[in-house]
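A short write-up of the structure that comes next.
Excluded from the complex is one protein chain; the other protein chains are retained at their positions.
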Amino acid sequence: MSDKTAAMVSRSEASLLAGWSARGIPLAQIALLALTAAALVVLPFVVTGYVLYIANLLLVFVVLCLGLHLVIGETGQFALAHAAFYGIGIYTSGLAGNAFGWPFPLSMLLAGLIAGAVGVVIGAVALRMRDIYLALATFAFGEAMQWVFLNWDQVTGGPNGLRISPARLGAFEILSDRQAYPVVVVMALLMLLLTIMISRSRLGRAFRAVRESEVAAMAMGVPVRRAKITSFGLSAFYAGVAGSMFATFSTYIHPDSLGFQTTILVLTMVVVGGLGSIAGAVGGAIVFGLISEILRQTPSYQEIIYGLILIVFMMYAPRGLFAFIRDKTGRAARG
Amino acid sequence: MTLEVALLFLQQGIASGLIVGSVYALLALAIVVIFKTSEVPNFSQGEMVMAAGYIALYLLVFRNLPLWIVMPATILAAFAGAALFRRLILNQVARANGSPVNLVIATLGLSYVLRGFVRQTGFGDTPRSFPPVIEPESIMIGQASVTTLDLVILATAVVVMAAFFWMFKYTKIGRAMRAVGMNPKAAQLVGVDLTRIHMIVWGLSGAISAIAALLISPKVLMTADMGSIVTLGFAAAIVGGFTSLPGAVVGGFLIGIIENLVGLFITSRAIVLAPFLAIMLVLVIRPQGLFGGRVEIKKV
Partner (left out) sequence: MADHLLQVQDLTVKFGGLTAVNRFDIAVQRGTIHALIGPNGAGKSTTFNCISRFYQPTTGTILLDGVDVTNMPASNMARLGVARTFQNLELFGELTVFENVMIGAHVHAGQTWRDALSARPAEVVEHVEHLLERTGLSAYRHARARNLDFGHQKLLELARALAIRPRLLLLDEPAAGLRNREIAALDALLTDLCRREGITILLVEHVMQLVMAISDRVTVLNFGTKIAEGTPEDVRNDPAVIEAYLGQEMAHA
């Protein structure tokens, strides 16, 4: 093997970090995981309610990003209707709780399933298109859905928004961020686990094959159309679950936060974190979620800084934050 | 609804539709000319319109410059700004080793920066009105009511579009743009400077946006969010066929008319929904729009 090839191979081996190598998990990763797990467990005992609210919010973003990662990162389909499914999830679990008093595990599952079902239906139609047309069609659907949220007063409360009553399980009610936190963390971890499972499985390989070359995927016997719709439906399911997670610690939802802006926010988290990697999606959610929360206090600066970050990243770290870091440290290590 | 009322609504819808549609047509043209030459859907097109409008407002109201200076100045500023964005920023994004979606995200970044900037300067605080170039007087065309300003808008838009098509078809620059749109590598081989052409295309798109801003601003309340008008531009471009320039114009007029008819015949609440439905319907039934070429089958 030539030097060049050897270098390429070692770089590629290093790149398996994001997807976990077949041989086992290196020590540094185990340490990092243990630390994160410990931090997650200890957190509610040492910080204020506001910090826990932020944590809950970031975990919602993580799940949203994982969903978008599946459809855009793994399968390469630029679907821009994420916020619509998020909204469907919020309203479904909110209403299941409000109107029918369902326990939250059930309403969360229902939120995911209904969002997923709508995703499959829309996907069956939209995924015939490619690239810009798919993006525009899903964008239009997302906006149309927001219009529905704003105008279907009887169900969503329309322009007045919807009051969400506390999530409950039997006699237990979730009345604070602190109480919601364990539920939110567990859900986020479950969804992360699901994502990793899918990614390592034959289904994940089928997604990536479709992304890299639909033609070759077809020749290899991958049912391309079915794979695309499955991936889109899954991403909608994730968004629905994220919505239900939001509903456990929020008391109010308004359609203003369920439009293209939110979809774009999630998209940039995934792209800036690193398109195509799970670590990128999670990292992007956390880093960008924090930035956007911090900047929320100064709305006009928020937009300028946010836009500048996008532009700078696209210019100098085009494969995302994590790839950028990996490249720089990798280069330093090889010296 | 009686036949009389229906006919009245129809005439009003078409008349008002044609006028606002001419502005949508300009917007769609600006979007398509960029997409045709560089395959990038420019999601900051609306903010370009908004920013140009605010520049004009600033020069006119706060610097008290006369209109005949403000207008060309705004158009030039928009041209330069857009061209520079392409040259300094997008070129770098294209050179960097990322996915094609990065260019789109960069345009999104620009839209945020422009919006935040306008809000930051304090201009965008309250909705502002743009002084009209002439005092609008009401005129009746058939049973439809329009203003003299409306007619000026329509006429100007049509003239600008005609000038654009003339340039695109008959000048050297126009030919170069078309060549780049069809096959950038081949265009390079025959001596076309890609960087220069991309800059000019973006500059042109900016200039057209500025003109659209000057035309529409007197009719709407200016806010930092008025860039959302871009959706109508995209709807127009899609209806016309996303890669067709004449299609963009026809699409613009159609969307304008549909928008107004929906508002008159259904409810004003539904007006916002109309462009999204139009986009979805067109993309499902006939994705290449009215004038787009047949959707290409990939050669294996």
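Here the chain labels run A and B in written order, and each chain numbers its own residues starting at 1.
Here, a residue touches a chain if its C-beta (ideal position, glycine included) is under 8 Å from a C-beta of that chain, and two chains touch if they have at least 3 such contacts.
None of these values were measured; they are calculated from a predicted model.
Student: Could you tell me which of A:V222, A:A239, A:A285 or A:M314 touches the chain that is not displayed?
Tutor: Only one listed residue reaches the unshown chain, and that is A:V222.
Student: Looking at the whole complex, which of A:D153, A:E212 or A:D256 touches the chain that is not displayed?
Tutor: A:E212
Student: Contact with the hidden chain only, please: which chain A residues?
Tutor: Residues in contact with the chain left out: 1, 5, 8-9, 12-13, 15-16, 22, 197-198, 200-203, 205-206, 208-209, 211-213, 215-224, 276.
The definition used in the following text is that only the chains that are shown with their structure count from here on.
Student: Measuring centre to centre with CA averages, how many angstrom lie between chain A and chain B?
Tutor: Those two chain centres are 33 Å apart.
Student: Spell out the residues on chain A that touch chain B in their complex, using ranges where they run on.
Tutor: Per the stated touch rule, the residues are 78, 125-126, 129, 132-133, 135-137, 139-141, 143-144, 147, 151, 215, 264, 267-268, 271, 275, 299-311, 314-316, 318-319.
Student: For chain B, which residues are in contact with chain A within the complex?
Tutor: For chain B paired with chain A, touching residues are 35, 39, 41, 89, 92-93, 96-99, 101-103, 105-106, 108-117, 119-120, 124, 231, 234-235, 238, 242, 269, 272-273, 275-277, 279-280, 283-284, 287, 298, 300.
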